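Here the complex is missing one protein chain, while the rest keep their positions.
In order of appearance the chains are A, B and C, and numbering begins at 1 in each one.
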Amino acid sequence: MLIIRPLQDNDLEALYAMAQSAGKGLTTLPADRELLQRKIRHARDTFDQRCAPEAGLYLFALEDTELQRCVGISGIQARVGLDEVFYNYRLSVTVNASRELGVHVRTPTLHLSNDMTDTSEICSLLLSDSHRGGGNGLLLSRCRFMFLDQFRRHFSEKVFAEMRGVSDKEGRSPLWDALGRQFFDMDFTEADMLSGLGNKSFIAELMPKFPIYLPMLPDEARSVIGRVHDNTAPALKMLQAEGFNFNGMVDIFDGGPVVEAFVHNIRTVRESTDRIVMIRSIKPAVDQVDEQADRSEIMVCNGSFQNFRVTTVPANCVGIETISLSQPVASALGVEAGDRVRLAPLKDTGRNPTYSRRDADHAGRSSRG
Amino acid sequence: MLIIRPLQDNDLEALYAMAQSAGKGLTTLPADRELLQRKIRHARDTFDQRCAPEAGLYLFALEDTELQRCVGISGIQARVGLDEVFYNYRLSVTVNASRELGVHVRTPTLHLSNDMTDTSEICSLLLSDSHRGGGNGLLLSRCRFMFLDQFRRHFSEKVFAEMRGVSDKEGRSPLWDALGRQFFDMDFTEADMLSGLGNKSFIAELMPKFPIYLPMLPDEARSVIGRVHDNTAPALKMLQAEGFNFNGMVDIFDGGPVVEAFVHNIRTVRESTDRIVMIRSIKPAVDQVDEQADRSEIMVCNGSFQNFRVTTVPANCVGIETISLSQPVASALGVEAGDRVRLAPLKDTGRNPTYSRRDADHAGRSSRG
Amino acid sequence: MWLVRPAQPGDLKAILALAEGIGPRLSSTLPRKDEALAAKIEQSVRAFQNAGGTTGPDETLRFLFVLENTDTGDVRGVAGIDSSAGHGQPFYNYRKDALIHASHELGVSNRVDVLYPSHALTGHTLLCAFTIDPELKGSEAFELLSRARLMFIASHRPLFSDHTVVEIQGVQTENGEVPFWDSLGRHFFNMDFETADQHSGALSKTFIAELMPPNPIYVTLLTPEAQAALGQAHEKTRATYELLQREGFQAGAYLDIFDAGPVLEARTDSLKTIVSSLSGKLHGSPTDDGERCLISGGIQAQFRCTVTSMQEALTGDIKVPVKAWHCLGLDAGDSVRVSPC
Partner (left out) sequence: MWLVRPAQPGDLKAILALAEGIGPRLSSTLPRKDEALAAKIEQSVRAFQNAGGTTGPDETLRFLFVLENTDTGDVRGVAGIDSSAGHGQPFYNYRKDALIHASHELGVSNRVDVLYPSHALTGHTLLCAFTIDPELKGSEAFELLSRARLMFIASHRPLFSDHTVVEIQGVQTENGEVPFWDSLGRHFFNMDFETADQHSGALSKTFIAELMPPNPIYVTLLTPEAQAALGQAHEKTRATYELLQREGFQAGAYLDIFDAGPVLEARTDSLKTIVSSLSGKLHGSPTDDGERCLISGGIQAQFRCTVTSMQEALTGDIKVPVKAWHCLGLDAGDSVRVSPC
């Protein structure tokens, strides 16, 4: 069984191995044992409520219960920019027009911004190569939204994710070469690493503070602003399906997009419903449900802060008021018969028993003109 | 009967009378016959497709068919900032922090922005005093969203409204006095009028271009940024209920908020459905529908661009696939039996026959922790 | 002889021909259309009329002088003075300044050059519109035309500001490309350099307020060609530049917003012509020998300036050949001002 649970101290080696194989590009989780240890400690302090929930770092592990090993990780930082200054560029437009001359020019412009300060960030998604596919990435990503939904008061109304921007195989970023390097006099990877280590005062010291007019940058640099690295395209697609939008904020180094969503608009949150747990001893008969629904999986989570758990069950376990779980699954989730659990579909299968009524409203929608 | 239709040339006098009684504060429709005539002509060119739909000004009249007179107006400008430069301040935050000294300061900052350029604006809502109440304001406002929904391709994905900011009875704006006046050396009403007349190059010439750090402004000025005039509070509330949010953009003169929404998130749009017209000759029996639904009203619109019409009918006219309209209503809408019309509830009555299924999903939501 | 005198409506054709014979760059202060130029001459005529009045330093006077060959009557050059740069509107420049971006922790210290939009030279007296027949470049007539303006300033000092500035044409390639414009201005003005330059001469400067990017510009983001052009004078301007340097003009932090050419600055009262000029009474000299010098006389519309040889200048008596008297339209005993070449 695969189950989501809070990260633990003994996950360090598994985490280190994953960080190592991820290589560059994941600046929030560099392959640095001491730093990872610090992150785990912060996460433990958060779940054990030794730090304010609003200042917490929520790291979730995907555990393979057979292997008894963490095979993936994902996280939420409750607030960014609390101890350090959090920078983005905001892609804005400057319009200059002269009616007298009939000239009207729009100049895309980057403004240095701290506007994401105090916002919750979803971050640090890593999945072991051995466990790619089968919706495990989705589970790791979307379990966070179930947590966000359950404990909204600890998070900001809006959450965001920074997506890795465009760079080549050698780690060269076109935007960095055209802009950052002019001011920092170092390689992108070095700057990115320094920034990832939380050492951000050099940004305040070296960063250009005045707006950057994009037409002054070479085409190659301009074209990557707001674009993601090819490796990150699937993650972006997943977040977009979840309701995240690009709203003009980009990374100051590589121009990667920030995508954001209001918690109440996130699909997982919108589609979540409650059910009462029933424990069953036998598998449901196949003919109880239609074939299509049979294949889809449902995420189920308990309502615990300290011992938060999520796993998936087949959709045909879900009834109108109840959900029937096997005893091992119920134990893994730490719930008993009669407890309330929360569920959401794992994949966007178009239709599943829990949600069919909602979709019906749209069935009559015809295209007109 | 009250019906929404495109504004016509002969509405000028009614419009002038409404503009006069509205007084200051409605800068897009000043009581100036020539200017109003120009607006009507622009609207006529738009509906008659003599100008590009994307550059159009869509002005709708609320006609009292008994009085044969326009008793209200509302509008959509398909794109702002096309011929002139459209300015806002963006309320942003500047964070300065020194870890060494343990100082972390957030400074709210106004940045001059042209970011609403090319966005659709809903504007110009005016209702004759004689017709206030009874949902007429709602109809005038929300009919625009039905139009937006039907002709989305002519509008931007996001639409916005500028809300009137705080000023006192004499028309003094605290933000203007603290900021604008320092640079423009004129009264708020004069600047507002100049701007309303479309003469905006003086803004480019006189406006401060560098960011304004709010702590440098007096409390009185700071406190009105993003706040609406008391008279505008109901309109703001209506738009918020419709799904519009304040996202940091404010008016450069009085600090009034800009509220914005993606078209697909607007409640009227989300709640709209299609029905086939049936013409009935007798009223439906009261016992056909439950009492609560009976009281609620439904907006119905046709699908015509040039002859767009909206009116309201009782909710009990709505069936599962059809809507039954009396012949006068069908005629007013310009539809016949078998035509498809679009409907949306006029008020947020919590529940109505058309939408009850959607709400059901949320019924099981319990509060947990 | 060569004579510098106020421009007259009758000089229109000759000035137009001159302006057409030269490159495009002049246009920013000298229009090339009949009507606009006629208006400019008319403005100058009014300025010379008003120059004796109660005009305060707030009102801009825009003087236009021509260089005439008195033997042939040909007009071979033109030059101007604006008493107050910007004439009531902002006078736009970039001010080049440096910020130091240093990180103590990283041990890095970078010098970051920035161009700030500036109006600091607004209201300074501006020498402008200098245009001369290329054949005369570097000649005595060339010097006369340029410096006659300073003789005029010396004789009408209260009309002018304490600082005087001159814009020098910046770098332009042989095929007409202006690297600074191509790297910066073109993106915002959406027109070619020549068009912008023409507008700058012909219209109100409102279009600059409307179209110029309001924020400072990082030099490092300009193209290398544009960076190289900052503060560089066009090679054709060498003679002018050197003459102005001898006068005491120096390039400072200010650059032209269109081509990044240098703006030369000087304290008006320190200019060599003004410091070295002497007033005296006109007397005849029997010979053509003597030191060459500029000599001017007459006020306002009667102002004339020429080059002559001068024999002595002791005791306030200035002895020059009588033909110079005629050229200046003066007689013995009239007040004149001289300055050595």
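Throughout what follows, contacts are C-beta pairs under 8 Å (C-beta built on N, C-alpha and C of every residue); 3 or more make two chains touch, one makes a residue touch a chain.
For clarity, every value in this text was computed on a predicted model and none was experimentally measured.
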{"item": "Touched by the hidden chain, restricted to displayed chains", "value": "A, B, C"}
{"item": "From C:42, C:97 or C:192, residue that would touch the chain that is not displayed", "value": "C:97"}
{"item": "Among C:49, C:109, C:173 or C:250, the residue in touch with the chain that has been omitted", "value": "C:109"}
{"item": "Option from B:217, B:266 or B:343 whose C-beta touches the chain left out", "value": "B:217"}
{"item": "Contact with the hidden chain (one of B:49, B:65, B:182 or B:240)", "value": "B:182"}
{"item": "Residues in chain C touching the chain absent from view", "value": "86, 88-91, 95, 97-105, 109, 116-120, 122, 204-206, 209"}
{"item": "Footprint left on chain B by the chain that the document does not show", "value": "94, 96-98, 100-101, 103, 105, 107, 179, 182-185, 194, 199, 201-202, 205-208, 210-213, 215-217"}
{"item": "Where the missing chain touches chain A, by residue", "value": "85, 112, 201, 204-205, 209-210"}
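In this section, only the chains that are shown with their structure count from here on.
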{"item": "Chain whose Cα mean lies nearest the overall Cα mean", "value": "B"}
{"item": "Whole-Å gap between the CA centroids of chain B and chain C", "value": "56"}
{"item": "Centre-to-centre distance between chain C and chain A (centres being mean Cα positions), rounded to whole Å", "value": "63"}
{"item": "Set of chain C residues in contact with two or more other chains", "value": "206, 210, 214-215"}
{"item": "Residue list for chain B, restricted to those that touch at least two other chains", "value": "85, 201, 204"}
